[in-house]
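Submitted below is the structure of interest, expressed as structure tokens.
Partial complex: the chains shown occupy the same locations as in the complete assembly.
So that you can tell them apart, the chains are marked A and B in the order they are listed, and the count of residues begins at 1 in each.
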Amino acid sequence: MILDLAESTKTINERTVKKVPTLRGRTVVNLFFEPSTRTRVSFEIAQKRLSADSVNFSVSDSSISKGETLVDTAKNLSAMNPSVVVIRHSVAGFPHRLAKLMDASVINAGDGFHEHPTQALLDLMTIRERKKEIKGLKVAIIGDIARSRVAGSNIPCLTKMGAEVTVMAPKTMLPFDVTRLGVKVAPSLKDAIKDKDVVMLLRIQTERDAATRFPSLREYNRYFGLKLEHLKYLKKDCIIMHPGPINRGVEIDPEVADGPFSVILDQVANGVSIRMAVLLLLLGGRSIYEVSD
Amino acid sequence: MILDLAESTKTINERTVKKVPTLRGRTVVNLFFEPSTRTRVSFEIAQKRLSADSVNFSVSDSSISKGETLVDTAKNLSAMNPSVVVIRHSVAGFPHRLAKLMDASVINAGDGFHEHPTQALLDLMTIRERKKEIKGLKVAIIGDIARSRVAGSNIPCLTKMGAEVTVMAPKTMLPFDVTRLGVKVAPSLKDAIKDKDVVMLLRIQTERDAATRFPSLREYNRYFGLKLEHLKYLKKDCIIMHPGPINRGVEIDPEVADGPFSVILDQVANGVSIRMAVLLLLLGGRSIYEVSD
């Protein structure tokens, strides 16, 4: 249902006048406790194209620096009657806890190492645009499976929709009980990507992470980075995905990121449409399913 | 007049579509030189629900870091023809000075240790909702009377409206000439809160303040913090207020903040309505008194 509605909202984003009045008079608070370009901007654009009133606040200007608890911040925001709160936070489960404290709908825009649901939805939308059907697809996910919230949402989402997921990573980046996720584990990058319909790369966080999980970014690139030389193993119609921001020369080489297999910018574009769909469904229910101008 | 109009604007905040077109095409600049959650967001939501155009800027991204004087910043903003400037600044009297330099209306959103007028108004609105009449009420204010801008606006506002105000604080937090404020001074917390219709707690600023005014936050809590054990001294229909952000376990214990006497979240909710009323009165005069959609 979300994907179908996002196909409709996508048409709004392709018009000259990218705006419908549907959510006029609804207040949406964007509560970002971690830095973000694409996710915050994507949500904000989605809100404005639906005519909602967006109010941003980021951790730096908040009362949190005055020692207020997050729960109190949440209750205070709630008292101002927002319709939706979009939250990114470093603590897993915090958006879930927030949702119990508020009348407003809460959208998780990424919580720690846990989940990033609208990312998985926009990935699914991008896959479906190219492959029509998710069921039966073979998908490889390469990178920090244990701590990536993108993997945390994509693995259950893709398996639920009937895709077969294979993961590949340094052992230090695989969860101890990886098989419980319902995925296969590939022994090498080459094995992971061969005969797959979709290859999804995850972002390597920072040099500091690198030091504790593998010797260096250069070494990560050598064994786990997708490079020009790997393209010969891909199916002709394989698509390469990455949630961004990409680290060129670490998990993906520039020639691959900018090459014909890549759908990375499609993912970004679909992000706005998915977020519009999620906002509409939360605020209008199914009756809003038909988007009119 | 402001309180009556805020009762009307409150109905807008309780609708599904929380928006009226009244201030369409008016530019409001939010000029925050100190961090704030609730006040900035409350003003911004008020502006958007009245269809004004909000433009934020905070000190970090301003030319002040380039050495421009505040007066020049003000004159420059004024040249862009805003209708209203909402300002929070650490210098007492700065909004007053700004108002003389600008054609725009200036709203003081807190100036140093001086005043915070919309806070006093939202407090008054919250009291009136529960008590109908302000005249004759007995109000206790506990905390840093000398340096709290919340007290700085509430004491004159409440006494003007006919309430009887009693204050209580460590001696280091009382002004030297406290009786000139037209208030009584209670000798202990128990004496202060007994038989009061309203108990208003003030925020203890920081650990650093603590060190110069009293030995520790723990000691403040012991002698001046409102705790479960004090509730037996309260009148049955007493209301407990706090301007937020609250320091749980310092000036107020969690059981009290979240308990049945507390109207803290009502204060937050009323803040949006009061700010809408103030904006309407500044921009539309009395003719706007009737708010229609």
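Convention: a contact is a pair of C-beta atoms (placed from the backbone, for glycine too) under 8 Å apart; a residue touches a chain by one contact, two chains touch by 3 or more.
As the structure is a prediction and not an experimental result, all values here were calculated from the model.
S.K.: Taking the 2 visible copies as a start, how many copies are in the full assembly?
M.R.: When the whole complex is considered, it contains 3 copies.
Here is the rule we use: only the chains that are shown with their structure count from here on.
S.K.: Compute the distance, rounded to whole Å, between the mean C-alpha positions of chain A and chain B.
M.R.: 39
S.K.: Which residues of chain A touch chain B in the complex?
M.R.: 24-27, 29, 53, 55, 57, 60-69, 72-73, 75-82
S.K.: What part of chain B is in contact with chain A in the complex they form?
M.R.: 13-19, 32, 35-38, 40-42, 44-45, 48-49, 58, 60, 206, 244-248, 265-266, 268-269, 271-272
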